[in-house]
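Please read through the structure below; I'll follow up with questions.
Note that this complex is displayed minus one protein chain, with the remaining chains in position.
Showing chain A:
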Amino acid sequence: MKSEKENKHKQFDVPQGYFESFDERLMTELKFHQLFPKKSDGFKVPENYFDQVEKTIIQLNKPQGKLVNYNFKTVIGSAAAIAAVLLLLFYVVNPIDKEMEFDSLSITSLENFFEDEERLQDYFSAEELSTIENNTSIFDDQVVTDDIIYEYVDQDIIQSSLADQ
């Protein structure tokens, strides 16, 4: 009878040493729960913290000039407009000291950027970004971030370009 019972359990297995260490593990748990019968960490938060932090987080992550679902034909037209405006800005703001021609900015980069809605840095080379930053007054006293460029390109160029069409 005993061997039949053992056979019944042969289809199951337990980790090595499971039963040998069971008592010790159980006693540890019991002691712990005797010491800390109430589950509490004692931490608290300022009043209305969670309401306020939710607002802060939403505000922090509001899309700023994020471009979505532009028609690609419009994008090509807009990209050309952007290139023209940037080229003009370059010559107006810094006509003499030019280490790199502004028209070396890749139109394909602009098209890919608007088509895929990816990060600007993924499409412009560091040299191209540096050219934009160094040769216009648009970004004076500011670190050029995605958001600043998005906002500038979207609001100042694309929107006015679309409005003119």
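Note that contacts are C-beta pairs under 8 Å (C-beta built on N, C-alpha and C of every residue); 3 or more make two chains touch, one makes a residue touch a chain; residues count from 1.
We adopt the following convention: contacts and distances are computed from a predicted model.
Colleague: So one subunit is absent here. Using its UniProt record, which name fits best from "RNA polymerase sigma factor", "3'-5' exonuclease", "Glutathione import ATP-binding protein GsiA" or "FtsX-like permease family protein"?
Modeller: "RNA polymerase sigma factor"
Colleague: What is the set of chain A residues that contact the non-displayed chain in the whole complex?
Modeller: 15, 25, 28-29, 31-32, 35-36, 39-46, 49-50, 53-54, 56-58, 60-63
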